[in-house]
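Removed: one protein chain of the complex. Kept in place: all other protein chains.
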Amino acid sequence: MQKVKVAVLGGSGYTAVELIKLLLRHPGAEITAVTSRQAEHVADLHPSLLGRLDLQCEPFDPDALKAKGVQVAFGCLPHGTSMESIPPLLDRGIRVIDLSADYRLRDATVYQEWYKETHHDAKNLAHAVYGLPEVYGDTLAGARLIANPGCYPQTAILGLAPLAANRLIELSGIVIDSKSGVSGAGRTPKLTTHFPECNESVSAYSVGTHRHTPEIEQALGDIAGAAVSVIFTPHLMPMDRGIFSTIYATPTKPVSEAELTALYRGYFAGKPFVRVRTAPPATKDTTGTNFLDVCVKVVRGKVLVLAAEDNLIRGASGVAVQNFNRVFGFPETIGLL
Amino acid sequence: MQKVKVAVLGGSGYTAVELIKLLLRHPGAEITAVTSRQAEHVADLHPSLLGRLDLQCEPFDPDALKAKGVQVAFGCLPHGTSMESIPPLLDRGIRVIDLSADYRLRDATVYQEWYKETHHDAKNLAHAVYGLPEVYGDTLAGARLIANPGCYPQTAILGLAPLAANRLIELSGIVIDSKSGVSGAGRTPKLTTHFPECNESVSAYSVGTHRHTPEIEQALGDIAGAAVSVIFTPHLMPMDRGIFSTIYATPTKPVSEAELTALYRGYFAGKPFVRVRTAPPATKDTTGTNFLDVCVKVVRGKVLVLAAEDNLIRGASGVAVQNFNRVFGFPETIGLL
Amino acid sequence: MQKVKVAVLGGSGYTAVELIKLLLRHPGAEITAVTSRQAEHVADLHPSLLGRLDLQCEPFDPDALKAKGVQVAFGCLPHGTSMESIPPLLDRGIRVIDLSADYRLRDATVYQEWYKETHHDAKNLAHAVYGLPEVYGDTLAGARLIANPGCYPQTAILGLAPLAANRLIELSGIVIDSKSGVSGAGRTPKLTTHFPECNESVSAYSVGTHRHTPEIEQALGDIAGAAVSVIFTPHLMPMDRGIFSTIYATPTKPVSEAELTALYRGYFAGKPFVRVRTAPPATKDTTGTNFLDVCVKVVRGKVLVLAAEDNLIRGASGVAVQNFNRVFGFPETIGLL
Partner (left out) sequence: MQKVKVAVLGGSGYTAVELIKLLLRHPGAEITAVTSRQAEHVADLHPSLLGRLDLQCEPFDPDALKAKGVQVAFGCLPHGTSMESIPPLLDRGIRVIDLSADYRLRDATVYQEWYKETHHDAKNLAHAVYGLPEVYGDTLAGARLIANPGCYPQTAILGLAPLAANRLIELSGIVIDSKSGVSGAGRTPKLTTHFPECNESVSAYSVGTHRHTPEIEQALGDIAGAAVSVIFTPHLMPMDRGIFSTIYATPTKPVSEAELTALYRGYFAGKPFVRVRTAPPATKDTTGTNFLDVCVKVVRGKVLVLAAEDNLIRGASGVAVQNFNRVFGFPETIGLL
């Protein structure tokens, strides 16, 4: 198999190290460069990589990446920084799969409203593709810039897609109650993620203000063909990984659990990374995998959707590889099972 | 201070050991008996009690308890068993604070519907008092049989009480999304609570069928003076203790967060164990205490209530001591701060 | 690549599910059968396997396995049961890699002393090979019966091998203080592994009596060419996976940390799964991998060895696949990186 030369930009965080591990097992990828200013060798950034990837980190330099023959760069940089670094790569013909939020929101004013920063790469925002393969799969082949989706949004979007596509629920007032492991907060130490603070505790955060809200609404709006509005509440769980979303929606007409389960099975047929279950999923059954598990229930006239994933794999680095497979014409599951 | 002689029935579980620890610090209580068939000495049941309580376990025998001068028995027996053991105590003039579910539901047919067992102690069910002091405080002094409230229900009932009492929300379709530590499942080993199964994982259980549902509805119905219906979804968290409930309700008229916070502060004034916060609470800040922390938010027209407690203290043994204080005329907070 | 047909015996436990996941990614293995009486489908045993392995469980039947063309069986059965099930497989020409303890101890009387059971398969014990490739690698190619090593012993044996081989330490009184995650205790619920009992706690168990003691001594004796005696103390840690062993030995002559590190690097050169570090390892850096990380220190005249591994992968299922690779002539690391 012809190997695609890839670079990982911003190699110090959790999504980067998971991505590197996935790419090391991928028969069609060759890691050519990892950029970071925080250490000399990738195994100094991530001791788990010792003996697996013998590569010096390098500063971010688009010309150097081009000279090495890099064909695609995975962006693991913070939002804001991404939209600075990505244009010069695209200008040099390097494709980008961006794990940040910078190219997810089609409307730059919405970006500004939620991220409190001006978007200054309208040119590339215009052609960026939202990389949720189960929904936007047809647009991915050959895309030059893919905005990899957020971790929480995938549980909400895929969890509700069959209902939204068929207009079976009311499109406003949808409640999305999400529970995430601590790795979702990144690798920079903070008091809220200091072990003795968040261990043995559960709390809600960013109530009503979390930046994934407009991303969820944009995609569900695309699927429904109408505006969607959600109440999204994220919670921090005392565990490393995993997102569990419990979603409450109001059906527009009476439905049964059996009908809905059948609808979900039909909708996700041929989509190998979504598993429809009849029992509530558990995040643990998705840990280390690119699967998103979903279960639909009817309780006292409300539709409940339970969705679980590994926030670092399905929620970030795994779906990035899935997008990579789509862009370069590999089978969708290669390197991911 | 005159000490009340107390017995703990069913001493082997988590609520029993927490109760014993609280009572050991209570200046008005003397632990006279602990019943259990599982070990000879209380420190064999619970190694943490070594050096703190030197007492042999004894079999359950109402006459023996009476002979020892026991004035009140705390029931830590499973539901079903409780309604067998409690009548002979009451007959002998021993008061009972029952931590099981057997006397919580006023209507025996509702009990049968949710607990799949026939209630066969209608006589005592008729005079049992629901032991949530912040709501039913006036009925507790001198009560002979107190049904100590469930762990989840307290977060929902107290979290919604100010709204229900003032009819500020729609009374049906209230969503209660609750997250609990594993101790809530009791001390009997099961696969679902086996460490490598539930650690590093989040899942929902008893979706739409959890037995605390009618208990929540009964109390909120009392407060509102009208029927209440809820969607209650419990989740298992990888931690020992703590319940966090995120509650979503629809206001009947526009309200502001500031108004609601003021309403909550007023409602809970003089209720020392409910703390109204403006930031989301964290279960950890309630661990080991009888506090229930509550915060009210308005998000996109919905009212959100966030409530946190220690499921073993506030959710069970702490509120039992609070009830004990009420019954015997002690200051409400004694032994609990 | 020609695929070897494999069976997994006793599919319900943690080593079985990890083994299945590794074999699913192995290009030279085809899972032909999984035996278990506990469920119909492998995804009922292990929900994480849904969508990854569509296979019905079957009862253990040597003839049926033979008829399916099974070439090698991985035994994930309890000790005692293994030595009943394995002989009929060997008789039918099916090779066995046994993850139980039944064929690890060369001397049946030692087995009886520590396992309190009579060994009744002397015939096969005589030709069983101890499957620690870094030490016994030459004996593995083509072996018919491999006794896969224990989880704790690997950290101790590989951690001490360079010192024992060069007789640099006193061979008696070696202290091995080991810390293990809870999955090492298996999947059967017990009070000691009930989440609220072992979470947020550390304790020692089987002090002076753990069955891995003679296994450690046998292998180190082989390496040293003289009898070895150890003090082995296992501890239970509140985590899913990982073993960390801290080993204290007395050098027979003055040595420096630099000399010893060089010695370790030399000893493990060409052994891809042992990583020699200069900083103390962390179990997390080995999670999900077949690596065993080791670091040697000199403190006040004592030699300290720190060794870390994933108890389910390196400690059981990963090394089983490494043995499989050796037996069937695959490259040692295939399916394991």
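Order of writing sets the chain letters: A, B and C. Residues in each chain are counted from 1.
One rule holds for everything that comes next: a residue touches a chain if its C-beta (ideal position, glycine included) is under 8 Å from a C-beta of that chain, and two chains touch if they have at least 3 such contacts.
Keep in mind it's a predicted model, so treat the numbers as computed, not measured.
S.K.: Quick one: which of C:I216, C:L306 or C:A320 touches the chain that's been left out?
M.R.: Final answer for the missing-chain contact: C:L306.
S.K.: Thinking of the whole complex, not just what is shown, which of C:R104, C:R241 or C:R275 touches the missing chain?
M.R.: Only one listed residue reaches the unshown chain, and that is C:R241.
S.K.: One chain is left out of this view; which of A:R37, A:H127, A:H194 or A:R265 touches it in the full complex?
M.R.: A:H194
S.K.: Could you tell me which of C:A126, C:A141 or C:V202 touches the chain that is not displayed?
M.R.: Checking each option in C:A126, C:A141 or C:V202, the one touching the absent chain turns out to be C:V202.
S.K.: Could you list which residues of chain C touch the chain missing from the display?
M.R.: These residues of chain C touch the chain that is not shown: 173, 175, 177, 179, 181, 197, 199-205, 207-208, 229, 231, 233, 235, 237-242, 244, 246, 248, 250, 280-284, 287, 297-302, 304, 306, 308.
S.K.: What is the set of chain B residues that contact the non-displayed chain in the whole complex?
M.R.: Those residues of chain B that touch the unshown chain are 24-25, 47-48, 50-52, 200, 272, 275, 277, 279, 281-282, 284-289, 291, 293, 337.
S.K.: Which residues does chain A use to touch the chain missing from this display?
M.R.: The missing chain touches chain A at positions 14, 181-183, 187-191, 193-200, 238-240.
Following the convention adopted for this analysis, only the chains that are shown with their structure count from here on.
S.K.: Interface overlap for chain B and chain C, more than half of numbers shared or less than half: same or different?
M.R.: same
S.K.: Which chain is most central here if centres come from C-alpha coordinates alone?
M.R.: Smallest offset from the overall C-alpha mean is found for A.
S.K.: With chain centres defined as C-alpha means, what is the inter-centre distance between chain A and chain B in Å?
M.R.: The answer is 40 Å.
S.K.: Mark out which residues of chain A touch at least two other chains, giving numbers and ranges.
M.R.: Touching at least two other chains: 200, 281-282, 284, 287.
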